[in-house]
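One structure is given below, encoded as structure tokens.
The complex appears here without one of its protein chains, the remainder shown in place.
Every chain is named by a letter (A and B) in the order it is written, and numbering of its residues begins at 1.
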Amino acid sequence: MLENYSLGEIATFLNAELRGDPETRISGLNTLQNAGSNELAFLANEKYVSQLANSSAAAIIISAKHSAADSYCGALLILDNPYLGYAQISKWFDTAPQALARVHPTAVIDKAAVVGANVDIGPNVVVEANVVIGANCYLGAGSYIGARSQLGEGTRIAANVSIYHDVSIGCSSTIHSGSVIGADGFGFAPDGAGSWQKIYQIGGVVIGDRVEIGACTTIDRGALGDTCIGDGVIIDNHVQIAHNVSVGDNTAMAAYSGAAGSATIGKNCIFAGDACVVGHVNICDNVTVMARTLVTKSLTKPGSYSSGMPFMGTREWRKNAVRISQLDDMARRLKALEKNT
Amino acid sequence: MLENYSLGEIATFLNAELRGDPETRISGLNTLQNAGSNELAFLANEKYVSQLANSSAAAIIISAKHSAADSYCGALLILDNPYLGYAQISKWFDTAPQALARVHPTAVIDKAAVVGANVDIGPNVVVEANVVIGANCYLGAGSYIGARSQLGEGTRIAANVSIYHDVSIGCSSTIHSGSVIGADGFGFAPDGAGSWQKIYQIGGVVIGDRVEIGACTTIDRGALGDTCIGDGVIIDNHVQIAHNVSVGDNTAMAAYSGAAGSATIGKNCIFAGDACVVGHVNICDNVTVMARTLVTKSLTKPGSYSSGMPFMGTREWRKNAVRISQLDDMARRLKALEKNT
Partner (left out) sequence: MLENYSLGEIATFLNAELRGDPETRISGLNTLQNAGSNELAFLANEKYVSQLANSSAAAIIISAKHSAADSYCGALLILDNPYLGYAQISKWFDTAPQALARVHPTAVIDKAAVVGANVDIGPNVVVEANVVIGANCYLGAGSYIGARSQLGEGTRIAANVSIYHDVSIGCSSTIHSGSVIGADGFGFAPDGAGSWQKIYQIGGVVIGDRVEIGACTTIDRGALGDTCIGDGVIIDNHVQIAHNVSVGDNTAMAAYSGAAGSATIGKNCIFAGDACVVGHVNICDNVTVMARTLVTKSLTKPGSYSSGMPFMGTREWRKNAVRISQLDDMARRLKALEKNT
């Protein structure tokens, strides 16, 4: 581990009640089960209570409710929300290399780009004309920033990210490797003779502050006007955001989730893995879409929505699945029987 | 905006009837709702007719049918197919930076590569031995072109695209960032002892003219013989085309759609989002596959095909989903009842 900290300073940072020696040194963060004798652990889920007894952790972030467990004899950091406490302290133990203040000599930066103070621009980064890079930004090796795009202060772009022209990203946001922001939306008009006429995508992308975007995710530029991602949105890997989609503040989208063209998603929504929404549909705030659900109509009521088939043994599945194509017939026959009895 | 045009030259290009002053200058393209007083808009969808009244657009591309609407007092460009007209004129207002005629000094180009006239090869591009790059091609920063691959005239490869060896791409095609053409197909033989023996993928990829390929899309090389993409095919982001697949001319494949090994897809098909086809299956021309459908058998009849569960509130869904595993049983019981009554 790179650093170690005293339990006292950790308790102060977390605003936690400390039961134990504030001078104890903590050099790592780990699970109850795997924590070593100079590591910090946490109990955030009822089902791991039984692991308290055998934990070797130097200290545990825990709720008052569980703090009486006499099975564990190390130090305690008592908090209302131990999971949040774990999340907050995790940064102290981050292993990601520190950003430097340097522009690597192999970076290709246009003379008409504006680069803020204290940036870390890695090898082979390409920054095109009229780009604005805020102070304290990090641009990983091989990343590309197209003309006139902007990054707010403290934003981190990992290696091999591609950002097209006219993309605006706010402050303290992160984009992981392989992601592509501002590629053309999928817009084509049938030309009446069997071919497709490309619709040039002349809008941009606007991404807010404190947004996290995973790896291999795509956010397309607008056809006319911008594709918009609000503040505090968190987006996982392999997500697809089509042209002119709007995603509200603090919405979470897990892997493979997506939104087709011009869909709008409200604030504080949760899209589980592979949850998608078709185009030109509006989803209100506070909607949860369960894994593998396809939302095909606008939703005006907060709540949880699902589709997706239950899984079963393949033999059993084969028998049942064939009945799905008979369902309408079955429903009619059932109705007829009801009439007759 | 970079340029502006007279309404007269736009009308001539579109072959549209102009009602208004041909000298009016147009500096942008926008929606009915958002167009400013020197921008062009279009009406292509019945449901936006009501926006005519309040549009500030300088001119509107419109069908004869709607041209009588006296609610709008700007200029009109009358066309049979306003959506196609919008698509055609969109290129005039494209904001993508113009290609240059240059080979950036950081590009690494093998001596045995042949590079046509007037190409734009960006920073850190790598072009391997015996590659042929046609005239007027654009290769974005960090893109890689493997040995013996070919790009036809006017083809555009965005930043950070990876093209393996022995890939042939036609003229006027476009590939967006993060996409990978010619990676190994997923071919392995069980070795009889619980492990997998790799099957080296010795075929290539052949892509036609006027093909557009989105971001983070993969088209694998053939195991034996080539994976083939016809002319005029349009492919969105996150699409997977496995080894030895063949996609017919002018077929459209939306995000997350895909084809497993050796599937053939006909001409003028439409795959909606996440519509996939299993391997070794043939789909005839003019088939539409709706969102999230998995095609598991060959299709010999043009038309529209679907699968996918309807979505509902999660509570309601739970009650119904559990019945799916009882469907076969329900069908048998229903039949028994019918016999008894």
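Definition applied: a contact is a pair of C-beta atoms (placed from the backbone, for glycine too) under 8 Å apart; a residue touches a chain by one contact, two chains touch by 3 or more.
Just so it is clear, the model here is predicted, and its values are computed rather than measured.
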item: Hidden-chain contact residue, picked from the options A:Ile109, A:Cys171 or A:Cys216; value: A:Cys216
item: Residue among B:Ile78, B:Cys216, B:Ala254 or B:Cys269 that touches the chain left out of view; value: B:Cys216
item: Per the touch definition above, residue among A:Gly122, A:Gly154, A:Gly182 or A:Gly222 touching the missing chain; value: A:Gly122
item: Chain not shown: contacting residue from A:Tyr5, A:Phe188 or A:Trp317; value: A:Trp317
item: Residue of B:Asn15, B:Ser71 or B:Gln197 in touch with the missing chain, whole complex considered; value: B:Gln197
item: Touching residues on chain B - with respect to the absent chain; value: 106, 108, 124, 126, 128-129, 142, 144, 146-147, 160, 162, 164-166, 178-180, 183-184, 186-192, 194-200, 202, 204, 216-218, 220, 224-225, 238, 240, 242, 256, 258, 260, 276, 278, 288, 290, 293-296, 303-310, 312, 316, 319-320, 322-324, 326-327, 330, 333-334, 337, 340-341
item: Those residues of chain A which, in the complete complex, touch the missing chain; value: 29-31, 34, 81, 83-84, 86-88, 90-91, 93-97, 104, 106, 122-124, 140-142, 158-160, 174, 176-178, 210, 212, 214-216, 232, 234, 236-238, 250, 252, 254-256, 268, 273-274, 291-292, 308-315, 317-318, 321-322, 324-328, 330-331, 334, 337-338, 341
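Just so we're on the same page, only the chains that are shown with their structure count from here on.
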item: Cα-centroid distance, chain A relative to chain B, in whole angstrom; value: 26
